[in-house]
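Complex shown without one protein chain; remaining protein chains in place.
Chain lettering (A, B and C) follows the sequence in which the chains are written, and residue indices restart at 1 in each chain.
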Amino acid sequence: MSSRPRASGYFRTDYAADYALLGTRSARIWVALFSLALLLFPLVASPFQLDLACQVFLASVGALSLMLLMGYAGQISLGHAGLIAAGAFTVGILFRETNAPFWLTLPASALVGALLGVIFGLPSLRLRGLYLAVSTLALHFVVIYIGGEYETRRGFSTGIMIDPPQLGSLSVTDGRAWYFILLVAAASTLLVCLNLLRTRSGRAWRAIRTHETVAETLGIGIAAYKLLAFVISSSITAVAGALFAYYRGFVSVEAFSLFLTIQYVAMVIVGGMGSLLGALLGAAFVTIFPYVIESALLALPGAQGFASMLFAVNYAAFGLVMILFLLLEPLGLVGIWRRIQSYFLLWPYRHRPAAGAHQ
Amino acid sequence: MMGRLLLGAGAAALAITAQIAAVHAQDAYVIGVTGALTGPSSGTNGPPIEGLRLYVDRLNAAGGINGKKIQLNILDDQAEPSKAAANAKRLLSQDNVSLLILSSLSSTYAPVVAESKRANVPLMFMGAVCPKEVYPPAEALQFCTTAYAGGYDSRATLDFIKTAAAGPVKLGLVAMAIPLSRGEIDYAEERAKTMAMTTVDKEVIPPPTADYTPFATKLKDANANWVFSWAPWVTEVKTFEALRRLDWQDNYIAWSHIEAEGELARLKDGKLYVIGANSFFQDRLPVHMEIADAVKKASIRYPAEQMTEGWIGGLVLESALQKAGWPADAGKVRAALESVSVDTKGLRGGPLEWSKDNHFRARQYYRVYRWDEAKSAIVQAKDWTAYDVQ
Amino acid sequence: MTLLDVQKLEVVYHRSITAVQGISFAIRAAQIVALLGTNGAGKTTTLRAISGFLGLDDARVSEGAIVFKGEHTENELPHRNTARGIVLVPERDKVFPNLTVSENLIAPIPHGVTAAEQRRRETLVYQFFPQLRDLRQRIGGLLSGGERQMLAVASAIMCAPELLLVDELSLGLAPVVVSELLQRLSEIRRELGLTILIVEQSAPVALEIADYGYVMENGHIVLDGTAERLRAHPDIQEFYLGRESGERRSYREIKQYRRRRRWYG
Partner (left out) sequence: MQLAVNIIVLAAIYALLACGYVLIYRVSRVMNMAHGELSMLGAYLLFAAATVFAHHPIPALIIAILMSISTGVMVYVVLMRRMTGEMVLAAILTTIALGILLRGLVVLIWSASEQHPLQSLGFTNPSLAVFGGARISTCAALIVLMAALVYGSLFGFLRFGRWGVRMRAAGQNPLLAAQRGINLHAIYALAWSLSTLTGSIAGMLIALDSGLDQSMVVIGLKAFAPALVGGLDSLLGALFGALIVASSEVLAIHYVDPLLSDVVPFLVLIAMLIVRPWGLFGTREELDRV
């Protein structure tokens, strides 16, 4: 799994070491430093930056689950936005109809996600690649249609409003509180994924991804594992949707357009297929990129003068960057990251040892 | 390899400029605007923002208000709720604007309203349909300058049909498949019942449609002799054209969006009525001239008649800020808005007046235009009719 | 005159595995040359190197030269080589399954070729393979192995090659079919003056029509000579033609022994 070059002199002496999440001392130190930085961030950040961070965390949850499905189990899905919508609407509907608290709605949406996962997964038993992608896409439209019908029939013409979740007596509205909640959510998702990938099913998924028939001959129950992949990924995604609903305080179909799916797929690709780190990097990049472009454009002299054009530019730029990544950096951000990393590790040598050079 | 370097360099450059971008204007009124400048509804929501900008630029050129310039921070939300929410947060928390202006799809209202409440900063809808909250009793923080508004529009339209129609009215209704439009059309259906009109058919049309004929066919088969459409302009006009292609010769009345004046001239159809609250440029009032040459100078990409909404927004903003004085925080601006009374110089049927519990307007004026084949010009089918808002 | 000249050719897969280790040989015009050897000897790799088909499975000519009619063609794109006149009849996937036989024949004709020329070639092909004429409207996927092989050779000839490369002609075909095909090949050579390089595992097949043969093992040419000489050669007799001679030695032994002979002798 890990193709990272290690400083020389590091050997794994037992299997425990093989299973350890953080191999080296340095790795532990880095992670510790990074998490410290994450914890301190809210103290310095402006509310807007906090909001961005929260968006990134939300995106990471979704991206991780999609990476699980696409990057590891190798099942293409274009129904991601549909699943997020499903999670969000579960919260919205439950809250509106039964006024249920979040500790009920979250599991509920996870459950709905799992069920939908089965439905989304069923085509994968017969279909592959493109056809699978399209069938999931079709399901996306169906979910959105149902959601939209509920919205109009109940007359929530400007979306379903949701009160912030109640922790005991106080209700979570403060940006910082949300920051930590979503941080925890993202982190735990990451841990779940990491551990899943080290289990039998994780290995089975990789086998299926690399070569389905061979995997089958090795005695792996393709159908079961495919479905499992869909179920797990979908329920995580639905939870992400639920969190989104609570964070934004509302649900409406327009928020879950096809563009959202595209963004998530972009995260997975731009981040780097088959790498959880990639999913995180991708989530951060895709979420923040538009704002960076925007402020960059607005920084230009007299920008406001022709604002409407600038935003068209912004819109186009997103497409352009995606193309550039696909053309020039198929390994995605994680590829760049690894190159830098190995550059420093292997310095002054320019090439890494052949073993495990490519994953 | 080269490409990779470029990628890296580009990213770095962007990051830096992003830092520079986060500057605040010291002594100026900072107003935040978020709207659909790109994306599906940009055709309707973009021009008002342009118009506002045009007006404000002229103000600044003339020395601003109370000797202070106005700084508009415009952000694009692509008619996406989450983008709108982020924009609002940014404008409120980072640029700490004293007034938030929204021109976008109704789906973006909820998050933006939530943000404005959280920050206790007034929110003005401009060029985006007025939400119920601005009607008396109005929500403290929400105001609306937009011409069109649920409820009153249908009322005015149906009244007009009543007066214009010779025989019994067989009404056909057309909505776009977005919650807002559907809601209004349902309301119209209800009201039509009370006015002894029979609703023969109601079409709810999904936004992107390859061919409107199937829907038109149903309206025709139901042989409606009046069709009323309250939806984004695309749906209104394309349904109408489809009906005409089916050789349906009866009357069609649609809400007069900013595109209407240009479109009437394009379609040249005597039985197509548009009802609205904004006057057309063919009236050639001084204010129209003023706007027109302002547009010419600034080389705006939209035709002048689409600037009206933004211009009115500008008028309101000007008088509000004048009242608020300097320095004006959100509270002062809100207080000022509550007592705003703007002479619309003929852009509307009358002044736009707000009070403590009415953030819509005291009276809403409607006027109906149509194309006159004989004169081959746009004429008034019905002059201003006022509706008291209570 | 030599049509194809391979000098110290070295082919490397995935930048690490050397499949062909510096072989040299030359083919004179209008010759039929056989390249013999067991699995993994590097025959097919050599063939692909000549036809320019290495790029696809991440292999490349790292050393040496392939000179066709005085032009260097190492690491050249396949369709360019075909235009030059080097055409390959691959080992498998040799016909377009969903095209009819006649379409299979038309497909490869380069644009610029006149209709008349096209018709000429078609008649030529049908005269070599009369069976195909009857199968003209049959879908390529429904042909029998032998018919397929014929169609493959036929459509190769439609490209008007000068050097025809045939990979494993006899693979999975009944002996009778094979001998017929061989006959056709030698006819074609006679009529069109083609040069043919066939790669074979079964030496008898190859040596039946070849003028000259090379024996490859582990990426080296270990033996070469005229067909008669090879047929007479004891090692060939023993390991390719499978005749008994003295006590049987294991295959690996003989390899070692042959190496030694080449190195020390």
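Keep in mind that, in the parts below, contacts are C-beta pairs under 8 Å (C-beta built on N, C-alpha and C of every residue); 3 or more make two chains touch, one makes a residue touch a chain.
Here the structure is a predicted model, which means the values were calculated and not measured.
Novice: For the chain omitted from this view, which of the shown chains does it touch?
Specialist: By the stated touch criterion, the chain not on view contacts A, B, C.
Novice: Would you indicate which residue among A:V172, A:L190 or A:A312 is in contact with the undisplayed chain?
Specialist: A:A312
Novice: For a quick check of understanding: of C:L3, C:V61, C:L88 or C:V166, which residue touches the chain that isn't displayed?
Specialist: Missing-chain contact among the listed residues: C:L88.
Novice: Of the residues A:L50, A:A242, A:I269 or A:L297, I need the one that contacts the missing chain.
Specialist: The one listed residue touching the chain not shown is A:I269.
Novice: At which residues does chain B meet the chain that is not included here?
Specialist: 38-40, 42-43, 46-47, 177, 203-215, 217-218, 220-221, 233-234, 237-238, 241-242, 244-247, 259, 266, 301-302, 306
Novice: Could you pull out which residues of chain C are in touch with the chain that's been left out?
Specialist: Chain C touches the chain not shown through residues 51, 53, 56, 77-79, 82-83, 87-88, 90, 93-99, 103-104, 106-111, 155-156, 159.
Novice: For chain A, enumerate the residues touching the unshown chain of the complex.
Specialist: These residues touch the chain not displayed: 70, 76, 123, 126-131, 133-135, 137-139, 141-142, 145, 149, 258, 262, 265-266, 269, 308-309, 312-320, 322-323, 326-327, 330.
Keep this in mind: only the chains that are shown with their structure count from here on.
Novice: Building nodes from the protein chains and edges from chain pairs that touch, which of line, ring, star, complete or other describes the result?
Specialist: Per interface graph, the chains form some other shape.
Novice: Highest contact-pair count belongs to which two chains?
Specialist: If you count contacting C-beta pairs, the leading pair is A-B.
Novice: Where the centre of all protein Cα atoms falls, which chain's Cα centre is nearest to that point?
Specialist: A
Novice: How many angstrom lie between the CA centroids of chain A and chain C, rounded to a whole number?
Specialist: Going by mean C-alpha positions, chain A sits 52 Å from chain C.
Novice: If you average the Cα atoms of chain B and of chain C to get two centres, how far apart are those centres in Å?
Specialist: So the centre of chain B lies 75 Å away from the centre of chain C.
Novice: Going by the contact rule set out above, which residues of chain A touch chain B in the complex?
Specialist: So the residues of chain A touching chain B come out as 46-48, 51-52, 55, 148, 151-152, 155-159, 161, 173, 244, 248-250, 252-255, 257, 259, 291-296, 298-299, 304, 307-308, 311-312, 314-315, 324-325, 327-329, 336.
Novice: Could you pull out which chain B residues touch chain A in their complex?
Specialist: 3-4, 6-8, 13-15, 17-18, 20-22, 37-38, 42, 46, 49-50, 53, 72-76, 78-82, 85-86, 89-90, 92-94, 105-111, 114, 118, 131, 177, 179-180, 182-183, 301
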